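One structure, as structure tokens, below. Some questions next.
All protein chains but one are shown in place.
Chain naming follows the written order as A and B, and within any one chain the residues start at number 1.
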Amino acid sequence: MLEVSAVTQIFGGVTALENVSFSISKGDITGVIGPNGAGKTTLFNIITGIYKQTAGRVILEGRDITGLPPERLARLAMVRTFQNIELFGAMTVLENVMVGMHTKSTSGLLACALKMPWSISEEKKIRKGAMKWLEFTGISELADHTAGSLPFGKGRLLEIARALAVGPRIILMDEPAAGLNSHETLGLAQLIKQIRDLGITVVLVEHDMELVMDICDRIIVLNLGRKLAEGTPREIQESKEVIAAYLGDDD
Amino acid sequence: MAKPIRNGFESMKKDFFLFIGFSIIIMMAPRFFAGGYLMNVLVFVGINTMLAIALNLLLGYAGQISLGHAGFYGLGAYLSGVMTTTLNMNPWLAMPLAALIVGCLAFMIGLPILKLKGHYLAMATLGLGIIMYIVFNETIEWTGGPSGLSGIPSLEIGDIVFDSDVKNYYLIWSAALAVMLFSLNLANSRVGRGLRAVHDSEIAAQVLGVNARLLKVEIFALSAVISSLAGSLYAHTMTFISPTSFGFNFSIELLTMVVIGGLGSIYGSFLGAALLTLLPEILRGANDYDIIIYGALLILMVMFLPGGLVRGIPTLYRKIVKVKSEANHA
Partner (left out) sequence: MQLDQILQYTLSGLSTGAIYALIGIGFSIIYNATGIINFAQGEFVMLGGLFTLTGLQLLHLPLWASVPFSITATTVIGILFERLAIRPLRQPTPLNLVIITIGCSILIRGLAMLFWGKDTHAIQSFSGDNPIAIGGATILPQHIWILVVTLIIIAINKFYFYHTISGKAMRACSYNRRAAGLVGIDVRRMVLFSFIISSAMGAVAGIIVAPLTMTAYDVGVMLGLKGFCAAIIGGMSSGISTVIGGLILGVLESLGAGLISSGYKDAIAFIILLLILFIRPQGLFGKADSERV
């Protein structure tokens, strides 16, 4: 599904990622973990076209996507969420998700402004599709609220609904459980599994180990910009290197 | 949590009736003011409404500032003026042609200029506006330079010649209402949502597949086209144009209209345009000093009513009512 090969990122002399390679198979939930500063978010930013890496390639479904801008990646069915949710605060919840349907519609500027018949029917389709994703994430009753007024947990669900509206085959989530209470985290775990059941490959960066161990099929561990380990949750839990990296190896 | 702000279908119906009501009032207005000098001022309110809406599409929806819009306005006016006088072209042909030229030009300039952000974009568009202003002044063989271009033909439909204030009023306001409806439709569409999304979080919009860069350039070009049309209409209704109408100060006046009315509100742009066009007429004695008022208005609006009059007045009203009721309880 997604293959990262020999990615290196250097920021003005500081090596944030060094020769990181791994591949993610279709239909899996993969967790990327590692201590602070391990390079997880940098890795996400490279995969999703926000940073341009110093070296290495990213391959999505057999296609080299190295250096493509984020808006092209959305059309290739890859989408992401952000650590500190990036909502369109001045728009309604429903409108936020409707923006997610952007690539699924084609009406241009003039067609929209002149309310051509096809753009009206497309608008209806977008609205219906967006409602569906709000129902999927369980926040449809908030459709007409402004997104900026949502509590953090609901905002997180909205961001996921919005990402799903793009119709992704792979979704990358940057710390989806950050800022959620334990009850909300449980719901999130459930939701991520449901997303996987739709046939969407999920990759997440996460600090909440319980969540990661619970839902991930595979785990990739980064430390100081390098890949430290890769395997099933069980293998990772038993890996001495991983434990050392997390606890510090003074001994 | 905030109350729901709108419910899709209901609000569409409401928007529609609001627009119809607004149009009826606008079209009835000459019955009450006809003949007076006010008619002439109201023609200007119409032109400025178009311009303010054009700038608002860019500033209020896409969040991109332009301090050079007077330039596009002037370019439309001069292209129309030159093509109909020197080249003897029919005004109805000259106007769309001018708009097309301005649109293409804006698109090409938009590609590099909209890569810039915030303060830099403001300065670059400002520079662009001033370059255009200098060109209006210096290409004397075409534009007549500082002394202006006269003898621009009025528009005609069949036997009707648009040469009186009342006729011009209907002409300009038909165009202004069309621009308004066009912009209202755009705001609540796929493209309008894309723009607002770019405004709130460019990166998130891109991740969702919105081509932010192209969209910004498109709206910049559209905004220039509307300004150009307003300029052409201005040229044909006034039959005389000179560079002073299209300078830096007018770009600032347009900015003030948009900010006062409310960023991202189409009716707000009308309100801002009406207020700033009527204000100098009310303060006729203090003619030269209107820039003091613009300056003070800009500062006060940003400080105290960042949402503009359209959103500010209801909020202010609620606050006053609340303070009063609290005072009554005490």
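We adopt the following convention: a residue touches a chain if its C-beta (ideal position, glycine included) is under 8 Å from a C-beta of that chain, and two chains touch if they have at least 3 such contacts.
Treat the numbers as computed from the prediction; the structure is a model and nothing was measured.
Screening B:36, B:127, B:151 or B:314 against the full complex identifies B:127 as the residue touching the chain left out.
Residue in contact with the omitted chain (choice from B:18, B:161, B:283 or B:296): B:296.
Among the residues B:26, B:252, B:275 or B:309, only B:252 touches the chain that is left out of the figure.
Of the candidate positions B:30, B:46, B:63 or B:192, contact with the unshown chain belongs to B:63.
Contact between chain B and the unshown chain involves residues 59, 63, 65, 67, 112-113, 115-120, 122-124, 126-128, 130-131, 134-135, 137-138, 203, 248, 252, 255, 259, 288-289, 291-299, 302-303, 306.
As a working rule, only the chains that are shown with their structure count from here on.
Distance between chain A and chain B, defined via averaged C-alpha coordinates, is recorded as 40 Å. Residues 48, 50, 69-71, 73-75, 79-80, 82, 86-92, 94-96, 98-103, 105, 107-109, 112-115, 119, 122-123, 126-127, 143-146, 149-151, 162-163, 165-166 of chain A are the ones that touch chain B when the two sit in their complex. Within the complex, the chain B residues that touch chain A are 1-8, 182-183, 185-186, 189-194, 196-197, 199-201, 203-212, 218-219, 222, 264.
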